[in-house]
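Left out: one protein chain. Kept in place: all the others.
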Amino acid sequence: MKIEMLPREKVFRDPVHNYIPVRERVILDLINSPEMQRLRRIKQLGVANTVFQGAEHTRFTHSLGVYNIAREICDNFQQDYPTKTPGDGLWDDSERLVTLCAALLHDIGHGAYSHTFEHIFHTDHEAITRQILTDPSTTVNAILRGVSPEFPAQVASVIDHSYPNPQVVQMISSQIDADRMDYLLRDAYHTGTNYGLFDLTRILRVMRPYAGGIAFNPSGMHAVEDYIVSRFQMYQQIYFHPVSRGMEVVLTGILQRAKELYEDGKFTEDEKPRLLLPFFEGKFDLADYLALDDGVMTTYFHYWMKSTDHVLADMSARFLDRRPLKSAQFNHSTAHLLPAMAKIVDEAGFDSRYYTAKNSSYDLPYDQYDPTSATPKTQIEIMERDNTLEELSTLSPLVKAITGKVTGDERFYFPKVMLTSPDSPDFKPEYGKFQRYLAAGSVIDPAIYGK
Amino acid sequence: MKIEMLPREKVFRDPVHNYIPVRERVILDLINSPEMQRLRRIKQLGVANTVFQGAEHTRFTHSLGVYNIAREICDNFQQDYPTKTPGDGLWDDSERLVTLCAALLHDIGHGAYSHTFEHIFHTDHEAITRQILTDPSTTVNAILRGVSPEFPAQVASVIDHSYPNPQVVQMISSQIDADRMDYLLRDAYHTGTNYGLFDLTRILRVMRPYAGGIAFNPSGMHAVEDYIVSRFQMYQQIYFHPVSRGMEVVLTGILQRAKELYEDGKFTEDEKPRLLLPFFEGKFDLADYLALDDGVMTTYFHYWMKSTDHVLADMSARFLDRRPLKSAQFNHSTAHLLPAMAKIVDEAGFDSRYYTAKNSSYDLPYDQYDPTSATPKTQIEIMERDNTLEELSTLSPLVKAITGKVTGDERFYFPKVMLTSPDSPDFKPEYGKFQRYLAAGSVIDPAIYGK
Amino acid sequence: MKIEMLPREKVFRDPVHNYIPVRERVILDLINSPEMQRLRRIKQLGVANTVFQGAEHTRFTHSLGVYNIAREICDNFQQDYPTKTPGDGLWDDSERLVTLCAALLHDIGHGAYSHTFEHIFHTDHEAITRQILTDPSTTVNAILRGVSPEFPAQVASVIDHSYPNPQVVQMISSQIDADRMDYLLRDAYHTGTNYGLFDLTRILRVMRPYAGGIAFNPSGMHAVEDYIVSRFQMYQQIYFHPVSRGMEVVLTGILQRAKELYEDGKFTEDEKPRLLLPFFEGKFDLADYLALDDGVMTTYFHYWMKSTDHVLADMSARFLDRRPLKSAQFNHSTAHLLPAMAKIVDEAGFDSRYYTAKNSSYDLPYDQYDPTSATPKTQIEIMERDNTLEELSTLSPLVKAITGKVTGDERFYFPKVMLTSPDSPDFKPEYGKFQRYLAAGSVIDPAIYGK
Partner (left out) sequence: MKIEMLPREKVFRDPVHNYIPVRERVILDLINSPEMQRLRRIKQLGVANTVFQGAEHTRFTHSLGVYNIAREICDNFQQDYPTKTPGDGLWDDSERLVTLCAALLHDIGHGAYSHTFEHIFHTDHEAITRQILTDPSTTVNAILRGVSPEFPAQVASVIDHSYPNPQVVQMISSQIDADRMDYLLRDAYHTGTNYGLFDLTRILRVMRPYAGGIAFNPSGMHAVEDYIVSRFQMYQQIYFHPVSRGMEVVLTGILQRAKELYEDGKFTEDEKPRLLLPFFEGKFDLADYLALDDGVMTTYFHYWMKSTDHVLADMSARFLDRRPLKSAQFNHSTAHLLPAMAKIVDEAGFDSRYYTAKNSSYDLPYDQYDPTSATPKTQIEIMERDNTLEELSTLSPLVKAITGKVTGDERFYFPKVMLTSPDSPDFKPEYGKFQRYLAAGSVIDPAIYGK
């Protein structure tokens, strides 16, 4: 493996990490690759800027941030815990480069509005990440191959967790990894909230490698606790915000409708989304995928705003003009009412296939390792002075309170006009009928509450 | 004039101002208008994010910020300096709404990469701003008309400086106005630099209305001084950065080339930029203009990357992949060398009409009022306790140092490959010839310096 | 009641609140009173600066901060919830002044290193606060009397919770009051930690008066939750820090020993602490108390460093030179071992009456109202849109996790030399004997663990 250093360190100015230094030429070349630059055109938080207006940052700056945190961890490990003999559980700095590359590239396969897009077009950003790394057609692959023929697959294996050294894997992907630490701080910075703040410097100082992966010195227990609490609060406050989800529902409606129109051969020439056609047709290649970004999507929404298909035109305008669907919470005991509500929405003139939706947002903020779980988590370990490990939630009552508990909610989405007040001149009887199913922001059974 | 207040104040979370409150329904409706929402898709600093990666914020958040500063000034004026008798030079709160609307809408006519776009397509964002405000086809106009039939024109007159009350005009547009104060703070926040920081709270506290406009209490002199110095430094450090300008030169090349290809009838069907055609044809209407945003531009660059025209394809890829042209400073004594340099660039295989450019960035950071100037500035006045006015630069040696002095530079742009080292296997003789014209980042005369 | 306004608002620059404005002359006069200025000489966090070096701020700046938060709450209440008819549960702005005065003066009776001092000399800062407010000898009393003859007692009654309006009382003293909100933010700022940060602006925006006191709008639930978690973390991380407590133990030893020497008539003339004598004699008046501050205490420690009494001299030097006692955690099952440990400390040459101590730090971070409790807490209420109240912990799993749970620990303190390593040339057998009682920072039973 040959690692060329830059003649002079290069720095990127970053609002979260201040300066991000780069010393290896491979890293600089990767940053300058078309596949990475493309991430400048994909917002990190999708539609969340429609609620938290400052959230306009992209996956590009996040990716550099993750690289930077991983770099600091490697630097610290090499300074404080360098390996002496193979298998001693300390840090082997020959794994630095694969770590940094994986950190930088971990999101390279993300597309515009990934979650929604994948749902409709059955793409898979994880598979595409692997492809970008390993397919000889990409610049990223060429750069990685320059290190060694096996290097692209090695980097990919870190990202998909199959890399043998758990220290490297956990640095990139675990319950407290460079990815999450960067996005919490960055999303907090750009949304202007302070829920996501925690003491990154301290956490980095107390991380330490051991044979089983990464553990934390006891003096940093509270900083780790604070990180978990911050993460919990960011999900509650930012990532699960009902209004962003109302925008995502609109987006789903647009793509769903467009796909159907295409399949029915109803797109006019003027509506044809040239760069999306491979996806409508279900036969896209990597180059097609890499041509997509947020701007491509909204450009075609401009086209579709003028469609003769009313649903497509209206939904596209709603997205561009930021008019989210409204919502009410429901649960297992009220879910059976949703078909009746959707029917009223139909009666009011909105095709409920597009204008109503169920949307759930759930997260497991922290969990202990559970071998019986579908996706067992690598729990957070505090390493005591005698080198015994204690799982975080046994030490922190705050963390214990949220350990293993799924949080989130389920919401039913519908057009805002359904909430028109009976006092309004635009009121329709269907709206009144619909409103009988709602109280205090939740779906209720009108038969029981007799409104 | 009827002003409807919201039943409950609405707040927007903002990273710069924390919370931005809205109390008037007109303001909320304007924020929600399609013309304003469109600004979410136009970056405030154009291509500057390619240098300062955090600079991904849009004209939308800036516009709300300007509104918010103007709102605070109005609130302060009404609390501390309410008019008692007409013409007493104090604040008349009946001008609050026109002020707030002008603040919010002052950038509404901006387009994607405005500066470059206007240069090629001869659009004029100031004229379009007026049109958006006054043309009955827009939602903004409908909302403003709801206040009174004359209101749209009044708001427009604040923005074009013809409104009678200089207090209102200066709040939106002067050497220390809500617009500049917001963008300095916001650009500093997102670039992660602190050059743009100054004490906004203090400046707002010491502003005061008088018959001639807005003056400042002496206790705030140093805060105002600090603002001027910050502004100077932001121009030097951020706005004039040679690399951003190298991206703008690429952009100019793309649009120029595309326009020529269109005019020569050489666009294939696949290359046709549907939403840009009205501009190529020189006959666009307001709706055409309002359909443009950053994403529309880059979408067509994706199309053009695959053009059979090599210049268009290459320049488009340079833009998307962030490969700016490089530059060297020149001045009046070296400007005559540029044609020779351009010729060498041609010889090296790059059409110098697109691959070379002169680019100047100049700014006048602060000036006194000069009636003989082409654009006389409203100077900054400190109002002493005896109500006499003193112009800022007479009190501040720092401000005096930069008053009336144009700062900036002129640069000559060319492809980076021209700088290839003679040691490189890819070196060509033309590169060597070209490099004889360069020393220490500036253009020199090889005949004199004899390299 | 006559309230004179200042001709021009006066502002105090503050690192936490930026600008603190004062409009009422009474407030300005109180700030300028000798009793308030004295608080500039008393550190807010006592000895905590010996651990968190930036914690050098005083009770003076905190007091202005509490005033400022109370002022903002009053301003918000008056703007959004002004009373219309007596008894409507809304805000009556005629209570503004009593609120502001109580906020400003709530800590006026605090002395130097209050906690320890009170313990030894049986002073009571709450009683002294009342006395400073109501005794005609003080400047504070004269200023308050200028408002009305009853005003001093009214302000005092807010501070001791007997004031009739619960809105006023809760603003100054409750589980989420101006006092705590200021000290969490201020202590976080000066210690340089971010545990204490929460969204003050948001909390102030969602506070609202009701007949039973103060409640919070549901949109601020998460901000309130975040405040409770911050408070919990500050206690864990800052206020309970074992090293600060080790300095407090030293302080207790000094004062205890000095008192005994005085009572035994063993103070030489050179050691006599003129300003402390009234306290040694147990007959001090208010003027004596007001002459005490941090500097007075340490000045006499300088005297005592040269005492012929070895304990007094040594302990005084330990305090001035920052040499805290060390500690180990103990609990109910190991408490019985402490006498044996103290005995070994005696054998090693340290009088265990001064050189050992038990120290507990406990806090109840949040609790629901419990009428059977000794000190029932005013619980935090979220007011739903239908005006029903819900107690915070029923809505927040994080808060529920810490509700009603006392947190803290008990520690046994002893001289650091007892931990000398057996490898050291200065090792003594007593140290070894002592160390058998310790493992991993806790007291253990050597009979059981057989070390």
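For reference, chains read A, B and C in written order, and residue numbers begin at 1 within each chain.
Simple rule for what comes next: contacts are C-beta pairs under 8 Å (C-beta built on N, C-alpha and C of every residue); 3 or more make two chains touch, one makes a residue touch a chain.
Since the model is a prediction, treat every value here as computed from it, not as a measurement.
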Of A:Ser137, A:Thr201, A:Thr268 or A:Thr308, the one touching the omitted chain in the full complex: A:Thr201
Identified contact with the non-displayed chain, of B:Phe121, B:Tyr183, B:Phe198 or B:Tyr366: B:Phe198
Residues of chain B (touch criterion as defined above) contacting the omitted chain: 193-195, 197-199, 222, 225-226, 229, 232-233, 236-237, 384-386, 397-398, 400-402, 405, 407, 440
Interface residues of chain A (partner: the chain not displayed): 11, 18-19, 201-202, 205
Hidden partner chain, residues of chain C it touches: 12-16, 18, 32-34, 37-38, 40-41, 49-50, 52-54, 56-58, 60-61, 64, 189-193, 270, 274-275, 291, 293-299, 302-303, 317, 320-323
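Here is the rule we use: only the chains that are shown with their structure count from here on.
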Closest chain to the centre of mass proxy, which here is the mean CA position: A
Distance from chain C to chain A - Cα centre to Cα centre, in angstrom: 43
Separation of mean Cα positions, chain C and chain B [Å, integer]: 51
Per-residue overlap in chain B, given as positions that touch at least 2 other chains: 18
